[in-house]
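Heads up, the thing below is written out as structure tokens.
Here the complex is missing one protein chain, while the rest keep their positions.
This part shows chain A:
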Amino acid sequence: MTEYNFAYLDEQTKRMIRRAILKGLAIPGYQVPFASREMPMPYGWGTGGVQVSAAVLTPKDTFKVIDQGADDTTNAVSIRTFFQRTAGVATTTATSDATVIQTRHRIPEEPLHEGHILVYQVPIPEPLRFLEPRESETRKMHSLEEYGLMHVKLYEDISRHGHIATSYAYPVKVEGRYVMDPSPIPKFDNPKLGDMAAIQLFGAGREQRIYALPPYTQVVSLDFEDHPFEASKADHPCGMCGATDSYLDELIIDDLGGRMFVCSDTDYCEARQAAGHKGKDAA
């Protein structure tokens, strides 16, 4: 533990990141530029989330990392080990025990509480990026609240697919002001973004942006009056724990078209199985 400064980053860097986080919390949904550091992992693996986590972790925290809901995938394991070694904080896979949760692409099924911090890894923080390639122009659009273009994307979805086919990274409007990319979480998780008790922080390392949602922020998913937003999931119960209210992954289990649906949140699924719930595919 003497080899590294607490949580890897030097104190000045953490200070800089905390200032960006505070500004982000003060202006919910606004993308705050920050001087992203080179981290010992490739861009796209969560360099933004790791820097935000490093800046908010304290020695007393209990840290959890999820990747697509799972605690045991490469990204989750490597980041958890990284902070075990560089910060010496306690780690857990149980959502209820954690105080800081870094996540890629999911919000845990279990409700989070005040005092929790949820850190998202964000690949592309700019919701307007694929509609308007000029960053100078998108910044102007944010500052002048010109968000008609965002609906053009939804319009295109409906005209091509008959419904709003965007199923992840579904754009939201924060407190009636900023349009925000909630990172590539499934739109099933969008309703959880709003009015959440925990602090939500978003870090984009390559793009050098931090944004945030303070607790109990109003977050509205964009839609049309005649095509309202719908949080969708696979229409099945979980094969392992039988849950009907959780977001499911579809697994191909043989080459004969066999498939099963299981909770993407592994901790939630395991806790339910331990409590005696059983799905139809459980061994």
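Definition applied: a residue touches a chain if its C-beta (ideal position, glycine included) is under 8 Å from a C-beta of that chain, and two chains touch if they have at least 3 such contacts; residues count from 1.
Here is the rule we use: contacts and distances are computed from a predicted model.
*Asks:* Could you tell me which of "Phosphonate C-P lyase system protein PhnK", "Cell division ATP-binding protein FtsE", "Amino acid transporter" or "Cytochrome c oxidase subunit 1" is the UniProt name of the chain missing from the displayed complex?
*Replies:* Not shown, but named in UniProt as "Phosphonate C-P lyase system protein PhnK".
*Asks:* Hey, which of A:L149, A:A231 or A:A282 is the one touching the hidden chain?
*Replies:* The missing chain is touched by A:L149.
*Asks:* So one chain is hidden, and I want to know which residue out of A:R139, A:H227 or A:H277 touches that hidden chain in the complete assembly.
*Replies:* Counting the whole complex, the residue in contact with the absent chain is A:H227.
*Asks:* Just the residue numbers, please: which parts of chain A touch the chain that's not shown?
*Replies:* Interface residues of chain A facing the absent chain: 131, 144, 146, 148-149, 151-152, 155-156, 158-160, 224-227.
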